[in-house]
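Every protein chain except one is present and positioned as in the full complex.
Right, chain A next:
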Amino acid sequence: MKKRTILLIGVPALLFFACSKKDSTDTTTTTTTTDTTTTTTDCSSAANSPAKVVCLAEAFEALLTSSQLATLQVDYTQTNAVKWSNLPCGATCRNGLQMSNLTTAQVTAALAIVAAASGTVTDEGYSEIQQIMAADDVLKAASGGTSYSSGIYFIAFLGTPSTTGTWQLQFGGHHLAVNITYKAGEVAGATPRFEGIEPKSWVTSGTTYAPLAGEQSAMAAMLASLSSSELASAKLSATFSDVLLGPNEDGQFPATKQGLAVSSLTSAQQLLVLAAMKPWVEDVDDSTAATLLATYKDELSTTYIAYSGNATLATNADYVRIDGPSVWIEFVCQTGVVYPSQIHYHSIWRDHKRDYGNSFTF
């Protein structure tokens, strides 16, 4: 009896997701309707991603009631900035408005902001976000619980969106935390960013989805290029069942970098290290991603790579890390929660110098 009720709730959620996905593919022209007026918001003339995000954020705000606005827009404080999680803990661990509490038009407008702030590479950026959300509907159907759903994702503005001041965009839910800090119309910090997926691969209507397969294969390719002695120096003696620097671990970077110095590698191997960072860096808007990748490339000589478990990254507690002067990426395989016979992925992208736009000290 109980199970049936949950399944009935599941159907509208799946429909909702199908709709929002279709609507949001066209982000240049977003038509929104309210009770009193009909406004057409076209932010395609914005100069760059940060400006377009602000334009779309204002268009979204125009669709909200005053109480919704109060929930969406919170103060730009350290307490609010670090309030995010990878867990299915809903609103208790997050700021902002929950997607399932919004109208279709509001959801479309909210997701348009997220899309404008994200990269456009397939399986990265916004495409990846959509798939991580869709995976939660797969988990919902498989687990029969109420803690998973593509509707349990939240959007929040910390501070007032503007192209002159400082503000932070948060979007997240289970297995996803997007934190982008804007300062004077530029991305000052694209991190911390959490990405995870369960199941790591699934088929819906004949299409296979595996949004984090690129992350796994790029990291595995980097490790596969190492000789046995290089692998030995890259191997950590400790075991990891999750990422070290998940939520609430802000600023806790290890004082000494561990593993193998990238400077000791051939240029071909170094390119593989850079390629392994790409699937994370490309999640943020394309222009910011290019700038960050250039920085991370310049810093390769003082960057370290390390792993634990198996270098193939295929079983529980297989773990890999890239730690540079700026970049910090961790990727780990864990036993599934809903699918315990499979592994699932957790990963975090941080930046020693740019987390939260370097606005806070930890």
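We take it that a residue touches a chain if its C-beta (ideal position, glycine included) is under 8 Å from a C-beta of that chain, and two chains touch if they have at least 3 such contacts; residues count from 1.
Definition applied: contacts and distances are computed from a predicted model.
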item: Chain left out of the displayed complex - its UniProt protein name, from "Dipeptide ABC transporter ATP-binding protein", "NADH-quinone oxidoreductase subunit H", "tRNA uridine 5-carboxymethylaminomethyl modification enzyme MnmG" or "HupE/UreJ family protein"; value: "HupE/UreJ family protein"
item: Touching residue (missing chain; options A:C89, A:A210, A:L231 or A:L271); value: A:C89
item: Omitted-chain contact residue, chosen from A:A46, A:L244, A:L271 or A:L293; value: A:L244
item: Contact footprint on chain A, counting only the chain that is left out; value: 87-89, 238-245, 249, 252-256, 316-317, 334-335, 337-338, 340
